[in-house]
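The full complex has more chains than appear here; those shown keep their coordinates.
We just call them A and B in the order they show up, numbering each chain from 1.
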Amino acid sequence: MPFDRLEQDIKMMKEAGINCVRIAESTWSTVEPQDNVFDFKHIDRVLDAMYKANIKVIIGTPTYAVPTWLVKKHPSVLATTANGQYQYGARQKMDITNEHFRLHAERVIRKIMEHVKDHPAIIGYQVDNETKHYDTAGDNVQKAFVASMKEKFTLDSLNSAFGLDYWSNRINNWDDFPSTVGSINASLNAEFSKFQRKLVTDFLAWQTAIIKEYAKPNQFVTHNFDLDWRGFSYGIQTDVNHFDAAKALDIAGVDIYHPTQDHLTGIEISFAGDLARSMKGGKNYFVIETEAQGFPQWVPYPGQLRLQAFSHLASGANMVAYWHWHSIHNSAETYWKGLLSHDFEPNPTYNEAKTIGKDFQRLSSKLINLKKKNDVALLFSNEAQTAFNNFEMVFKTKYNDVLRPYYDALFKMNVGVDFIDPSVTDFSGYKLIVVPVLYAAPDELLERLNAFVAKGGHIVYSFQSGSSNENVKVRSSIQPGIINKACGITYSQFTVPENVSLKDDPFNVGAENKIHTFMELIKPSTAKVLAYYDHPVWKDYAAITENIYGKGLATYVGAMTSEKLLEAVMKDVVKKAGLWDVKQNLAFPIITKDGINSEGKTIRYIMNYSDKSVEMKYPFSKGTELLTNQKISKDEQLTLAPWNVKIIEIEGK
Amino acid sequence: MPFDRLEQDIKMMKEAGINCVRIAESTWSTVEPQDNVFDFKHIDRVLDAMYKANIKVIIGTPTYAVPTWLVKKHPSVLATTANGQYQYGARQKMDITNEHFRLHAERVIRKIMEHVKDHPAIIGYQVDNETKHYDTAGDNVQKAFVASMKEKFTLDSLNSAFGLDYWSNRINNWDDFPSTVGSINASLNAEFSKFQRKLVTDFLAWQTAIIKEYAKPNQFVTHNFDLDWRGFSYGIQTDVNHFDAAKALDIAGVDIYHPTQDHLTGIEISFAGDLARSMKGGKNYFVIETEAQGFPQWVPYPGQLRLQAFSHLASGANMVAYWHWHSIHNSAETYWKGLLSHDFEPNPTYNEAKTIGKDFQRLSSKLINLKKKNDVALLFSNEAQTAFNNFEMVFKTKYNDVLRPYYDALFKMNVGVDFIDPSVTDFSGYKLIVVPVLYAAPDELLERLNAFVAKGGHIVYSFQSGSSNENVKVRSSIQPGIINKACGITYSQFTVPENVSLKDDPFNVGAENKIHTFMELIKPSTAKVLAYYDHPVWKDYAAITENIYGKGLATYVGAMTSEKLLEAVMKDVVKKAGLWDVKQNLAFPIITKDGINSEGKTIRYIMNYSDKSVEMKYPFSKGTELLTNQKISKDEQLTLAPWNVKIIEIEGK
């Protein structure tokens, strides 16, 4: 901060309706300027000022960026990866398993907790920040990995399970175990990735346990998980097992960054929100970070900041927090701009935030704690992701590039989705499970999925589901492995489509009738073929099939399709699953989401993700639009201004 | 292998007519699970089973992938390159000169040989696998290189030959010799590359000598050479001197991988086959590896696997072997799919292989040992290749990108080609020698080429032939160096063409009349100009010339042309060399190849590399189509189905 303006900042925060801030994160070098020398004056000052202003505080542990003195004293705290050891400078470059890092991290956390634990401004704690394993793979990590292997495998079972005979990689003595860094064995790579994800789970659980020793019963512990990054929050995070890591926490938190301006679709907000909500089994979550101005290309159009804020609530968020309050004047995130620009003056984005703050203050009792009951689940798997991505050279695509179009199709037709992962054993709440590229999975999971169909469930698989087992050994049984029973198909070959479409355009998508990247040459056994390939040679193979299995239906999509084509396929699936409803008659850019609030009322959001004004007949039960406090009845004409939102409290239960 | 099915595998092999397998390759960690502990049970079991089934076995030495224990014990076996030392994991990462590697490799080879040498199933041995030098350039290699330099040069002759004064690189004391790793001197780089190629020659000769101590007189030693890799077998291999390395072997072997589906042309099969046949002076060779299903994009269309198999025979192969029998279930080559998919079930590719096996069994006595007599040779040079590629920044293209279009043009007009390299001293068997980009060559070679023309030979040079000497010193004489005598031209400048074509489209190729990448500004002395450049400034310079020199004709192509343009130029060359024949009236996609079999009969292949049925008048002498056993007479109408082949045994001698 170039000069002191705490009082002015708090005044402007209050004007914007901000009622909670997060502090202390990443301030290790300020809090502990030298080894075992502590200085809490900055924390104290802010805590007191916030308390006085009735702004709640979340204390973040400062451990995700290490101070200069620690690196000077213990250079090994910087992680060693396949590309060598990190240099000091950026955050998140430490080895989270390093003993010196752990000792010093524990001490600074305890010192902070001892100091702040009784402060009345604090409502909760955040452990670390967007923790991942940072590819740590040095000798100590390798040693721990081998120890974990010894617990799971004998040498014989290891060599056999991972096929290590190949290229003479066989390990005949545990002491011969080479570093995984040069490995070309996908099974070993996947196992090491799983081990690295467990390091993250363990690290967060360890920090949480320390915090819990000091925290009051009414204070929560959270963490801000982040997603696979493609310049924005894109998909499933490879480096963290979110469901596992979230177990230690009281409340799941998530950081959501997404395109805006002409590219704002609401998909990332919905995707990350559904994921965060699913981490703790449907519990409401915090959006701990999202953009205010963000990157230059993200400066929101008028109305977008509001639409975004309400979109988070519509997905079940109980907090929307911006990274960050004001733009900072030096270093890496200088142009990750906050609510305020560098000049600290009100600007269009801040001014719009003020309207959000006002509406939140007025309506939050109705809007928070929204509960959702979804009929549809999307099954993702870190194991499948790691394994599939290991073969990117073969499949020419990555896990999230297959998964996202399935999610996007459901989002665009207003189908509410929960995320589930292989640890979820109870499918009974769902009518339809969507399973993109479950490339690696244990028999048990696939058999459970078969049973779900047999009992009446609907399921959609993408290509390469069931291919390999939990050790990334390709199944030697008929493909698709095990699920061929429910799907009623087999294939033994697959190839790369060139100029391939679906014969006779069965889903009526015209110019969008296109296959790309990957196709399986499918033969139906009991399945009904929904689409054959249109190609001189492959024309007798099926592309998309469905199969009645027991009381249910299993659909299989054997190729990578255009987005529009997949949307048409999924529309058909949703209809056959009996889930087509009045909501589905709306469609992107009109998105509707709902839930039941604490008062037992249905709250319905209707959002316009476009720069065009949209006229529509309101198709739901009568209620009250909360932002305008106007009544609305079924079939009444409704106008949604560009980038606008309506929030209707439905009458009755 | 996920479960034992040796018996079933052999049954399916027999059904496919497979009569030879290669084993033991890359199994070091299985054969020698710990230092000096040996286990031959897998080898024994397969040898016995194959013998019982009357399937012959080639034993491969296991040395191209090192076991974990060896690396743990002697980390220096992993090669050090310009980018540091390799990590353990992938194959072919060892320093083939490392003393520990050599000691242990020798021991495991001897142990295997002692164990198997009397087994009756074995017909021969393969030393190592696709051996290259793997860029080994550590201190020990540098030391050996300097020692080899001392034998060839004095310091003065070295500094002068390589121009080391430049940028102060002069070496005034052998002890000052720096590592070549950072060298910017093309002469030094080329010399080091030559040294590295010699390491490969020496390594293969060393392994072969060990094998020969044990092998029976009727057992062969072979090796599977591979080509410059562009995602498939593309061109001349930079890292191995094939002619030199093949000397130690009894039979040359080659691995050939190529595009299929709509991209199957037969060129790579023909190119690599011609090269392998030429390695041992026209002796028949083995195709030790080629794809069955291979990469996803290579799954063959119906008919293609057959066409490919017969294409290999048509080029003179005496064996066609697939990598590999079944697809493997783990590790790097999981999706380099074999004849069988992971499910081990018959599939379209395997089923087609069965028809090949049947035809081979019936016809092999007529089809193997095909002898060829070609009038045309293509002269390649590893020295020219390394030197030219060293200046890729200048010439904006690489050696193989110049060479391949010349080969391709000949292939497409059904001109049979031998490969020759600078070690071939007798040109008397050839009427036409094609010389792409002989950038570095000793005076002696260029003078021999001049003499070949003087005596009546025809020759075609591409641009930059003759430019520099064997030490990659650009000649200070008139360019093109020495061959300007035969070519009757000079140039002193060259440039990069922008929007340049040939004046008045002298080769009638219409829209394909295009020059790109590189052009020399040629002045004829005695040459006839076949084409001038079409460009406002360069219009008075010649692009393509021919010159009568003694009794022969030398054609010079001074620029990089479009493929179609080069095909037209080469058509003209072939005609002027008096080699235009009935075969040349056919053209790609109809490819014809022939040879004389052991019975002295001419065997003629006619192949259709397209997805269209082709009607043609059979223009050759009468004979019998062997696959159908039908008579055929000259000028009879012949239909070639898509991707199909006819094999005609010509009547008479």
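Things to note:
The criterion applied here is as follows: a residue touches a chain if its C-beta (ideal position, glycine included) is under 8 Å from a C-beta of that chain, and two chains touch if they have at least 3 such contacts.
Not measured: the values here are computed from a predicted model.
Here 2 copies sit in place, and the number of copies making up the whole complex of this structure is 3.
We take it that only the chains that are shown with their structure count from here on.
Separation between the centroids of subunit A and subunit B, computed from CA atoms only, is 50 Å. Residues 82, 162-173, 175-179, 181-187, 391, 394-395, 468, 471-479, 492-496, 498, 518, 521, 536-537 of subunit A are the ones that touch subunit B when the two sit in their complex.
Across the complex, subunit B meets subunit A through its residues 2-3, 26-30, 33-34, 62, 65-69, 71-72, 86-91, 93, 261-262, 293, 295-297, 299, 301-302, 327-335, 337, 341-345, 347-349, 611.
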